[in-house]
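What you see is the complex with one protein chain gone and the rest in place.
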Amino acid sequence: MYAISLGDDRAELRPLEPWHAEEFLANLERGREFIGQFIPFGSQAVDVASARETLQRYARMRADDTGGYHGIWLDGKLVGGVLTLNLDAEQGNCEVGCWLEPAATGRGLITRAMRVLIDWVVEERGIHRIEWVAASGNTASINVARRLGMTRDGVRRQAHPYRGVRHDLEVWSILAPEWREARARAARNDH
Amino acid sequence: MYAISLGDDRAELRPLEPWHAEEFLANLERGREFIGQFIPFGSQAVDVASARETLQRYARMRADDTGGYHGIWLDGKLVGGVLTLNLDAEQGNCEVGCWLEPAATGRGLITRAMRVLIDWVVEERGIHRIEWVAASGNTASINVARRLGMTRDGVRRQAHPYRGVRHDLEVWSILAPEWREARARAARNDH
Amino acid sequence: MYAISLGDDRAELRPLEPWHAEEFLANLERGREFIGQFIPFGSQAVDVASARETLQRYARMRADDTGGYHGIWLDGKLVGGVLTLNLDAEQGNCEVGCWLEPAATGRGLITRAMRVLIDWVVEERGIHRIEWVAASGNTASINVARRLGMTRDGVRRQAHPYRGVRHDLEVWSILAPEWREARARAARNDH
Amino acid sequence: MYAISLGDDRAELRPLEPWHAEEFLANLERGREFIGQFIPFGSQAVDVASARETLQRYARMRADDTGGYHGIWLDGKLVGGVLTLNLDAEQGNCEVGCWLEPAATGRGLITRAMRVLIDWVVEERGIHRIEWVAASGNTASINVARRLGMTRDGVRRQAHPYRGVRHDLEVWSILAPEWREARARAARNDH
Amino acid sequence: MYAISLGDDRAELRPLEPWHAEEFLANLERGREFIGQFIPFGSQAVDVASARETLQRYARMRADDTGGYHGIWLDGKLVGGVLTLNLDAEQGNCEVGCWLEPAATGRGLITRAMRVLIDWVVEERGIHRIEWVAASGNTASINVARRLGMTRDGVRRQAHPYRGVRHDLEVWSILAPEWREARARAARNDH
Partner (left out) sequence: MYAISLGDDRAELRPLEPWHAEEFLANLERGREFIGQFIPFGSQAVDVASARETLQRYARMRADDTGGYHGIWLDGKLVGGVLTLNLDAEQGNCEVGCWLEPAATGRGLITRAMRVLIDWVVEERGIHRIEWVAASGNTASINVARRLGMTRDGVRRQAHPYRGVRHDLEVWSILAPEWREARARAARNDH
């Protein structure tokens, strides 16, 4: 029942919950190849039952306050989402991530949703360090990190074996004070 | 980060989550005597740790899709909430309930929040029967049921022993088609 | 090893335990269509392994003191049973129920067994309110409630979707003092 | 509600269940020193809550079909009991044991109750080997084994450290065919 | 990475851990008929996944300090092992056992490994009584017990139903002071 408008194009951010299993599965089915280029996101959700189990796993993360999944709906259709994981409110750390089906790319949906999400972790949850991890070859993902004003912390060499290749993982981050500046900057850029 | 406006008086409905433990405890502390007149709501939450455990129990209900808790914030302060419990999407049944600290009464907050919640269970979740249970002496609670257009199904005689007395429990309900009519009626009454 | 005679016709009440899996399954198989007219009782027990699991679930209810299952043996054959569920000794509430294969109907077995069971919950366990729930169309079940001296508390409208129809559920109950009177009355009627 | 008469002296055998916590604790309190001479039976049950937990542990054994506890009531007072443990229906093995408060000794209560119990494990549950384990110095316990017609299988040397001494454990057993003979013999001796 | 030499023939004792699943399965496959003559050892490990589960079960015994499995490697190949089970450090009791594929018999591997293991349980863990259980017909196993200097405590008559026959189980044991003597004696015999 909750929704946050992401702009004038009827894009909305909503909590993603177990009862969305069918929509989540459909979203994955439309984007499986594209979403799975660099990570096995959603690979365990292959039918409605396993999609529900996946969403229930996410919901238990919310209950444990270690993460949360938020869907992006475009014209009433779930097309992707943004998420927190490894959230540690006491330590002030969290990681953020995303997924998107190909037909919804090119509109800045992830960047817009991520701004809402990072604002929340920084201002409401008191998180100090927000981390972004992407395979070195995942240009689209790295561009989001850059667009959000993040800094490249380093490269975890060959940390991510996937489909037969050991990929380097780039680690980017932004700290709360940097975020506040980046947000201001982004706001100015939006105009 | 999500919020639904409940009107022009800065009242908002938001998901109530484990990280709200301190606010939830403060809300209970301000209303413990009043809230506890007829039910032991929140009686297990006596410090921040036990308040968090209570909220985590609620969050696991959401993960199991058997219920959900929503807080009502008034001027940025958590003053009460509405909830679903015993939600059974397959059977099309759920129970709804509420709590409110005394300082926030008299403004129709519960009725307003409940309309949002019942709209959601009926229209989004496909629930057919919504049940409301209240001790016979709890006039305020029964008045909400009446105001929402519910029908009195019967009285579970002496089912609720509380503070030394066995209270009758009134069971009220509204069915999906009745709700749609009641909503229309309520909308007209609002004008 | 325990057994309570239910009369002169070799009918006995015994605790129903996990090791009765084969007998329980046979009982269900003989009565599945009849037993399942209004409720899905025993529908998860389809072979010996699942019958044992079902009985173990009941046994854990006994361990938690929230219910108990008792079989009715007629001439050494398990033909049905009576049960407590949602037993809450602290609150003084419990629900009672039953099942019976068709060949054993018409002898008052359920009524006789139920009298033993309710006597026990009232006199030994201190239960104050005993509840009986039946689909409105389940005349046989409602007649048992009436025969036991119960009062109709109300109707939970359309609460029970089953085989494509939303049935009303009648809620009947008897309170401890009423039971003692009903028992006396029944005793007199028996003569 | 179930009870088996053990004779003309108002001694009865009944299932021992979690709701008997207060009676079980009282029984232990009256017999703690005597019962604890050779084994730590009931030592974890020191108040009503821990007595209930102990009984719930026993009840879960019944749910798992690995054992069961039965109380002996004398004039309506719980004075001791007999039990199966390590019951393995598939293997056809089980161990039996007992406890008794001192004021109830000297009446043959254990032997009488044990005959009912062993009859049940042999005839109803198909157990082939029934084992009895007692510290070598526990003459009373060993006499029960002898009285039941059991055979001494051997001595597990120094297997039981208790209160600063390593006791030998005598292992006695009776096999199903032996039991049937012993029962006949006992029946003759009773006359 | 740990290994204890068992002599000049490249026999080694090593901790057996979950990641050895493939080697463990291969060892069982080569010895299944021989190993399974008297006990169902390893019968649940029928593929790599179930072999890993079996080893994880053993590893949890180590975590609970109730037992531990040690493999015997001969020329770099896992051929059998020795184990503690029912280890109770507080009581000073434990049972020991073994398995071996047929091609590795006749070299005294079990006796050599068992000496290392019993030395450890006696001298490092303070175990007072070490027990050995074998089916009466299992001459090879009983000979190991005899060779280790153990004493026959008795026979648990017909305790072990296996492949259609109820076998007697011989119980042998050695106490810590006896072990120290037996070890000295064995050392002398080795010269």
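Note that the chains are named A, B, C, D and E in the order they appear, and that numbering of residues resets to 1 at the start of each chain.
Going forward, a residue touches a chain if its C-beta (ideal position, glycine included) is under 8 Å from a C-beta of that chain, and two chains touch if they have at least 3 such contacts.
Just so we're clear, the structure is a prediction, and the values are computed from it rather than from any experiment.
Considering the entire complex, the omitted chain makes contact with A, E. Check A:Q37, A:S50, A:T66 or A:N93 against the missing chain and you find that the one touching it is A:N93.
Summary of contacts with the chain left out: across E:R30, E:R62 or E:K77, the touching residue is E:R62. Interface residues of chain E facing the missing partner chain: 1-4, 14-15, 17-19, 56, 59-60, 62-65, 89, 116-117, 119-120, 124-125. Looking at chain A, the residues touching the absent chain are 91-93, 128-129, 131, 151-161, 166, 171, 173, 175.
Please note the rule applied: only the chains that are shown with their structure count from here on.
The chains that touch chain C as well as chain E are D. Between chain A and chain C, the centres computed from C-alpha atoms are 52 Å apart.
In whole angstrom, the spacing between the mean C-alpha positions of chain A and chain D is 62.
Multi-chain contact residues of chain B (touching two or more other chains): none found. Because contacts link the chains only in sequence, without closing, their graph is best described as a line.
If you check each pair of chains against the touch rule, the ones that pass are A-B, B-C, C-D, D-E.
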